[in-house]
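Below: the structure, in C-alpha cells.
Removed from the display is one protein chain of the complex; every other protein chain stays in position.
Coming up: subunit A.
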Amino acid sequence: MVNNELFERCRKNEGQAQRAMYDQFKATLMGLCRRYARNKEDAQDMLQESFIKIFSKMHQVESADKFESWMKSVAVRTAIDHYHKLKRTDHHAFTTDEYDVADLDYGGILESVSDEYLVGIINDLPEGCRMVFNLFEVEGYSHTEIAELLKVSEGTSRSQLHHAKYLLKQKLSRLGIKRYEKLA
C-alpha cells in the first residue's frame, strides 16, 4: 500500500520521495519483469524503463490506492513493448504429441522447487509462450485482450498457452524423474 504523502510528493517530482518509492517497489516490479524477460539483464532493463515511465506519468494516477496496480500495469506494458521490439522472428515449432504427466507427483515437485527455479523455467519458454502464459495465468487477461496486446489471433494465443503449459509440465516432470532417480 502506498503512503498518501509519499505519493503526493512523488507527483511533485521530489527526488527523495521518488527514491523511497523506488526502494519500496523495486523488488516487486523486478519479480514481475523477471517473469517476462528472457534473462536477468533484460529484466533489469525493463525495470529501469518501467520506473522512468512510472515517475514520468505519475500525474495520470488519481489516487494513492490505485497507484500500485497502475504501476504493475505499466511494467506489463513495458514488457509487451520489449516483446514487440525483440521477438518478431521467434516462431516456435510446436510438437503435437502430448506428454503423459498424469502419474507424476506435481505437488511434491512444486514444493521442492524454489521460486527462482520456477521463474527460470518460465524464462526458458519461447517468447510468445512466455508472454501468453504470464498474461493469461498470472495477470488474468482474456485471450481476446492478449490477442489485441500481442497483435496475434485469439487462436494463436490459445495454442501458445497450451504449448506453454505443456512445456512447463514437461520440464517439471523431468525434474521429478531426476529427483526420483536421485532418491533411488
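To be clear about the criterion, a residue touches a chain if its C-beta (ideal position, glycine included) is under 8 Å from a C-beta of that chain, and two chains touch if they have at least 3 such contacts; residues count from 1.
Assume contacts and distances are computed from a predicted model.
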Report summary line: Taking the list "Polysulfide reductase NrfD", "Phosphate transport system permease protein PstA", "NADH dehydrogenase subunit L" or "Outer membrane protein beta-barrel domain-containing protein", the UniProt entry for the undisplayed chain gives the protein name "Outer membrane protein beta-barrel domain-containing protein"
Report summary line: Answer key for A:Gln48, A:Ser69, A:Ser112 or A:Ser142 versus the chain not shown reads A:Gln48
Report task. May I ask you to list the residues on subunit A that touch the chain which is not drawn? Result -> 12-16, 18-19, 22, 26-28, 30-32, 34-35, 43-45, 47-48, 51-52, 55-56, 59, 85, 102-108, 110, 115-116, 118-119, 122, 134, 137-138, 165, 168
